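Apart from one protein chain that is not included, each protein chain of the complex appears where it belongs.
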């Protein structure tokens, strides 16, 4: 057959299967999003539209890939947990990383206009993805604690910083200098004493990030489908069938977005299926 | 510091550097593009708009990543060659695969409306990417010969198949049956005898695929920038700066799209820099 | 410095760390041991000297590498379990596999004359090694069950086969034919009815393989060191110091060789430290 004398080049494609029986954790990060957020005029310290767009792309990913059992996002990054027994693409690393990163990006661009109706996208944004294996639930708990702690630290800093700039009349250099070496309680104090802001009363979305889980739809909602549910169901662009019956006897589920604590046990005790086999 | 007790989870992120001194070849493939092309009414056997959109996304990638020295596309796939000495992202595999696949996808969605003004995108498409290392120029030559031979084989089959269906009144089952076991010359004969089509006179884009290379801009064009050049320069959405001065003494280049033979020596003899160190 | 212009070749040495938090299982196999056992006149179906030599080499390895918490051997293969938290050689795969395989081989050749005093080694034997990661204790249990079941199956077959040949007057072709398609109970029956052999009364070493664990030395034995202990302590060629005090408060241990069931829970319930973190 024509071409067969060249086909030997396929021998250079080496297998890259991931270890079975381990959790896969995919983390996506915006590429050069400092510039991207400037060019598109993102509100500081948090742009609600941009965060909701991230959530939407993450939800699309979860609806397309049933092996994803949990996702957590903050700022321009999102983490996705795939179940321990996931056999997606035979656990081939490049296939999983590239396809999921691609779909997230695609969804982000596709839904842009819905969240930024008055701000056309100036150029195509991109994300990088990395996949990390974790052998046990303990490490998964700690991974998500690590990310949510990071959300807290960054948001407290950024909130205080931008209040100093936007309401306190500092320039950015002064604001950084003021915050240098301060502890959490100092930042709370600056916000409260000088600006009458109770940090803990700010929107949980900003303080806790976005956690996406699957929740069962109540029986009666199955007939008239969308909108009911618990949590904060997004209006999905995906066809209704994407909310799958994963086998005859399984209850119908939908992906919901939460802004809650995922460091303490409560979240996990209520959802044992996330870390189950 | 808060969060530091969880930071150990970073130890599970293992290094994935690619062997130095080898060519990297990234191949992207559309994910479920059979369905995607049906849903968006792609013309058979080739949809010019879809192919030009692929070329545009590939061009954006080359303009963004100066380590890419050659690209070749057909149908819903594109291959990118990175120079042997490329140090992009310290040659970290996941970073390279995910970021480049992401940007290609993003560009594809971003430019969709320009090529399909009357056909809104129904849902976000995605691509998978894989990266293969090749130690020498010999294998790179053979890789691209493999892809272009594949283009030829597929296009000859598809062209004949769809002529049988669209002009010959066959249903698709009959058309497949008619072509079963035929050789190239038989298909040429069917096209010519029954439908007065000279296959070799069809658009080279369909027969040869798209080859993207960097070409030097003539000195005089540097002042008034775009549009001149050789080949088939696309109107790029990228900022002018993307056509980079890669160092003080290097001539200014632009990415051009060709539809030429890349199996014979001529193409390569004229561009020794592609396989050079 | 002289030589520095060549030192770039070190950049081609890529890191190969193994995933943390997982059990490492190293399995060694004799290379071409069919020929090796023929050339050195190994007794069929089991050569006690050869098995004891394997045990000795395995014991040397455990005494040298405190991260090994369990070993199991049969025929010309040996499996070594490294604790989950082992940081040996920073978990570099090639370093671990090569060094441990090397020491086992070295010990095998070094001690040969002790077990085969009348049969000089004719040529240097070799072993191959492979390292497999397992995320949890469940898989480790199943791994060792897999190996001991294999021991049972092979030994029952080989025992019956060689009885047919050595006592039953079959040639090897006939013996294989006789056993083809038989079940375990058929082989037990052949041994018992025709040769008055109760398989379950044969040496446990042959039926169960060799299991090496660390056992605490009773307090009083610490003064006058060797020889007491439980199990079957080998006369080790290693210096006494190799039986290490692994920290001030830890009890002194020695490696013992057992021939017991490791499929049922009893073995593991009695030694929770093997699978502990």
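Order of writing sets the chain letters: A, B and C. Residues in each chain are counted from 1.
We take it that a residue touches a chain if its C-beta (ideal position, glycine included) is under 8 Å from a C-beta of that chain, and two chains touch if they have at least 3 such contacts.
Quantities reported herein were computed from a predicted structural model and do not represent experimental measurements.
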| item | value |
| --- | --- |
| Residue among C:73, C:125 or C:209 that touches the chain left out of view | C:125 |
| Option touching the unshown chain, where B:136, B:166 or B:184 are the choices | B:136 |
| Hidden partner interface residues of chain A, rising order | 11-12, 14-15, 17, 19-21 |
| Touching residues on chain B - with respect to the absent chain | 19, 21-22, 133-136, 139 |
| Sites on chain C contacted by the missing partner chain, in the whole complex | 2-3, 6-10, 12-14, 28, 31, 60, 93-95, 97-99, 101-111, 121, 123-134, 139, 142-143, 145-146, 149-150, 152-153, 184, 237-239 |
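The rule is simple: only the chains that are shown with their structure count from here on.
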| item | value |
| --- | --- |
| Interchain centroid distance [CA atoms averaged], chain A/chain C, Å | 47 |
| Separation of chain B from chain C, taking each centre as the mean of its C-alpha atoms, in whole Å | 53 |
| Of all residues in chain B, the ones touching two or more other chains | 12, 14 |
